[in-house]
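Sharing a structure here in structure tokens format.
Note that one protein chain of the assembly has been removed; the remaining protein chains are unaltered in position.
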Amino acid sequence: MPKLAMIATQGTLDWAYPPFILATAAAAMGWDVGIFFTFYGLPLLKKDLKLPVTPVGNPAMPMKMPFGSEGFQNINWPIPNAITSNIPGFENFAGSMMKKGFKNKGVASVEELRDMAVEMDVKLIACQMTMDVFGFKREEFIEGTEYAGAAAYLEFAVDSDVNLFI
Amino acid sequence: MPKLAMIATQGTLDWAYPPFILATAAAAMGWDVGIFFTFYGLPLLKKDLKLPVTPVGNPAMPMKMPFGSEGFQNINWPIPNAITSNIPGFENFAGSMMKKGFKNKGVASVEELRDMAVEMDVKLIACQMTMDVFGFKREEFIEGTEYAGAAAYLEFAVDSDVNLFI
Partner (left out) sequence: MPKLAMIATQGTLDWAYPPFILATAAAAMGWDVGIFFTFYGLPLLKKDLKLPVTPVGNPAMPMKMPFGSEGFQNINWPIPNAITSNIPGFENFAGSMMKKGFKNKGVASVEELRDMAVEMDVKLIACQMTMDVFGFKREEFIEGTEYAGAAAYLEFAVDSDVNLFI
């Protein structure tokens, strides 16, 4: 059985997709999968999953909105961070548009992907050291979360076929 | 023959270099190389490659401009995003300066590196699912692009010697 080990270090809505999509795809193929959540990635384990989206003015999303109607998508958005972040609620708006975009295309939400991962026995491991530094408490995280340190991650990773730092 | 599998998820000019530099270096050493483009990395496959550079005020580039004359490079640029993004055209300017910087040092442009990768039989694979979500069409992408999903990536990655998420 192939083995996939990921370190999830980013806690925005957009960057929540890659680890959960890869985890569920691999688990569906019968792989043994573990995700080690650390640093800014810890919020992905919270029961109450309210994630912001990376600002639309971010050059990482330069061309068009990846969601919304076709007309809306075709607009070029050369909006600098300085402007979007001054529109109250803009990031919430972008976040809910992104969620709809994934839904319209038949892609599960982050919550649904995470539930699927748990059902498929993907190991979800929170980094205890960064939890302490960032002030997270175990009761904030979903059931089934395991707690460990960098050494436990390395032991899981060493015989994994695919290792990814996300 | 060693095998290198990369996931390219970022679509700015600066972050376009790592996957193509690693791909061409590995291919030149006789490796079998595949790059799976997904998420914000999909624009790297566009025929018309107009990539923005990450803003210079970004703390990721805190010290100096990595291009331009020596005097220009020695200036410290403590410019916050809020300022650079308000200078019309600043990002285009930074992008063309960065291209010149790489050229002055004998490093190929992103377009040239991508052409070299194609000639060296590097597999360029677009993630069909995120193409649908983001609204990209096959005719926008360069010839030779293959189309597949996460399962195909995992099958390529499982027996790769080096796996990288960029």
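Labels A and B are assigned to the chains in the order they are written; within every chain, residues are numbered from 1.
Methods note: contacts are C-beta pairs under 8 Å (C-beta built on N, C-alpha and C of every residue); 3 or more make two chains touch, one makes a residue touch a chain.
This one's a predicted model, so the numbers in the text were calculated from it and none came from an experiment.
Asker: Which of these, B:Leu22, B:Leu44 or B:Ala126, touches the one chain of the complex that we don't see?
Answerer: Answering carefully, the residue with contact to the hidden chain is B:Leu22.
Asker: In the full complex, which residues of chain B touch the absent chain?
Answerer: Contact residues on chain B toward the absent chain are 2, 4, 14, 17-18, 21-22, 25-26, 28-29, 31, 57, 59-64, 66-67, 70, 73, 80-83, 101-102, 105, 107, 161-166.
Asker: Can you list where chain A touches the absent chain?
Answerer: Missing-chain contacts on chain A: residues 5, 7, 9-12, 38-40, 43, 51-55, 81-82, 85-86, 91, 129-130, 132-135, 149-151, 154, 157-160, 163-165.
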